[in-house]
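Missing here: one protein chain of the complex. Every other protein chain is in place.
Entry: subunit A
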Amino acid sequence: MAEKDYFAEHRGQFQWEDGDYTVTRTTVWSGPGCHDGCGVLYYTKDGKLEKVEGDPDCAYNQGTLCMRCLEMPEVVNNPRRPSKPLKRAGERGEDKWDEITWDEAYDIIEAKVREIWRDYAPESIACMIGTGRANCWQIPYMCYSAFGSPNFCLGFLSGESCFQPRSAAMASMSGDFFIADCSQQFESRYDEENTEWRCPELIINWGCNAVESNSDNFYGGWIVDCMQRGSKMITVDPSLTWLASRSEIWLRLRPGTDGALAMAMLNVMIKEDIYDHDFVEKWCYGFDELAERVKEWTPARAAEICWVDEADIVAAARMYAGAKNAAMQWGLPIDQAVMGIPTAQALNALWALTGNIDNPGGNIVIRNAFDQNVSYNYGYNNLPAEVQAKRIGAEYPLMSKAGFSSTAHSDSILQAIETGKPYPIRMLWLTSTNPIANMASDAPRVYRALKTLDFVVVNDLFLTPTAVAFADLFLPAAMSPERDMQRVWWVPLRGMKKVCQYGECKSDDTIVTEIGKRLHPENFPWNNDQEWTDNILRTETPGYDGGYHELVERDIWVYPGFQYYKHEKGLLRADGQPGFSTPSGRIELWNTVFSLWGYDPLPDWAEPSNSPYSSPELYEKYPFVLTTGARHIEFFHSEHRQPELTSRELYPDPCFEMSPKSAADLDIKEGDWCWLENHRGRCRQKLRINPTLDDRVVRADHGWWFPEKDAAEPSLYGVFDSNINNLLPQCENGVTGYGAPYKNQLCKVYKCTEENSKEMPSICVSTKDGYSKAMDESNGDVKVGAIYNG
């Protein structure tokens, strides 16, 4: 090796010169990119971002970096990026715009908001964002504290089914949040000498391909780091992920049956008496009721439901119960089922029954660094109680009243737009969310609904199909290296330093502050992003001793202290007593709060509504179980589709997967464009043969649009052509309002021909009102098959 060590020479510096470059040590937060927040070194030249690499000093990613941040200059400097606010010139969907100044844009917004206030009420304005973005407190704050509306949520994410069901289940059952312990809470990583961390003997990847998704502030590389230190693995996934290929046991379950599998593992642990008696007796509530409930969930029954070998279920339960310490990293399939909440309860019960609760290398109780809780409810208390009570979806207490990442209910907002009940929604603000390409599970239905609104603002990185279809105003958003801000999700507390500027793009913080000052100046006492960051650090981050400059230039990231076994030490409850922050002080296997609200207090599972067993007549017509939305490292949801990007070079087309046998039976080959279709609609994707799939399962991509295609309707960047959300329902949720069946539908597959491709889905949806449309009065959902008949 060279004797010089560049990175050691610059250790501790936040900025330095390197030839023509200025190098800045900071952190990132989406967009572009994911939910992590890795330490990076930005190389800028003449105010332009030229290169990004992992910061070896940052404990979070330890110098490494995934391809999405490595290609960030391609996104930041992309020629397709709008650089000025745009005002719609033609009709919605025509892609005709006038460039305007920010002041003109604010004038329009202010006038429209005051009009809605006058003609309707503040709550007739709804604000939505994409998942886990940097704007997860700015836009809620604007919604509550500038517009005066309680209606903030994610962009038509049906059943709020991305982490929120899991977090609500954890919080209501155990009073806190749990994460798999890969030592990420310690600045000194993987350090068994100086910390109490111990490498998990076993890691269970449950519906989470972390090395591709890097989801929920969990960097997938940490699992590989633990594997290199001896962790064994179990993987639960319909497809053989790379992690599954390295696992002792791979449980190839039928999509949508996670809950059944978990119930059977609980059954085995209790029946074979291999659970952690000591932990259960001391710290759990409702064990007997749980034992009674899971009695009928024999591994034989689950094997039949899940399409998994009975012996593997038993072996997995034994291995989990037998491990000294085991961490479970779980993923989106838990949320994306109508039974999402009860499934999350079952998985929480597995951690509890194995005693893997806040132990080294288990599932640890984690709170945001320095107790900073600036998130979806930031500014909510600025709303009068009578306005809070009007939050759409208020009838779902777990979602809207309990404070567990609470938001309005997206599906109910859709229905309010459609029906005017309980009151009209007339204005929509969308920041960094592209619902018709991504979150909206019934994209054609959301398309039709949004066309009826009085006023739509889209604030995003690029002109998206959503922006072209609906926006009256488009506001260009600054990207991660163009923002001064701070971010906490668990740990560490991170600072972000602005290193470049693109056109007239503005950060979410700036836009929200400038609008807020016009509408409710008393709620916006800061004058710029640095001052707002300062305010959050000094008033909402107890225990941190600095402001913006200290964080960004002195600390960059800060790890608070961490203790294991907090329940034993009286560190979890407000009263300082040992135990968990629940009514019983224990982990509630039988959930007291659920019982009070009239929900089933115990975990459970039921068939998805469209499945081989619950809808055999549909299964006969649509003989594959369809799962959607598996992550690819090249993309973050509908981002990274610009054709100039290395992401598109590596992954050019939307793909679906099926087994070699099923493909042969249908006489289709690798790379064939095929139609995926069911009673709701159809879309086309390219076949990728996956030899590891069950012959009865199809996996399809989500999030596709084609920035290289026509923006104007009927094309809308081809957003409906390959959109798997032409086949999914909206407004089919669990009793708590949480959960939606994104990952458990049915479909058929056939090859695209010239004959059967005459009417592309984009044309069908945007010119003919096509696909599922008529409302079923009995359940408020779209009437199945009413319009689309193939």
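As a working rule, a residue touches a chain if its C-beta (ideal position, glycine included) is under 8 Å from a C-beta of that chain, and two chains touch if they have at least 3 such contacts; residues count from 1.
Operating definition for what follows: contacts and distances are computed from a predicted model.
Per the UniProt record, the absent chain's protein name among "Transmembrane protein", "Phosphate transport system permease protein PstA", "Monosaccharide ABC transporter ATP-binding protein, CUT2 family" or "Oxidoreductase" is "Oxidoreductase". From the options A:Q13, A:T101 or A:S245, the residue with contact to the chain not on display is A:S245.
Considering the whole complex, the residue from A:V558, A:I633 or A:V698 that touches the absent chain is A:I633.
Among the residues A:M227, A:A315, A:L571 or A:V735, only A:M227 touches the chain that is left out of the figure. Residue-wise, the contact with the chain that is not shown comes from A:V211, picked out of A:V211, A:I536 or A:V765. Residue A:E9 is the one among A:E9, A:D288 or A:E617 that touches the chain missing from this view.
Residue-level contact of subunit A with the missing chain is found at 1-7, 9, 18, 51-54, 56, 61-67, 70-71, 73, 211-212, 219-221, 224-225, 227-228, 240, 242-246, 250, 633-634, 646, 649-650, 691-692.
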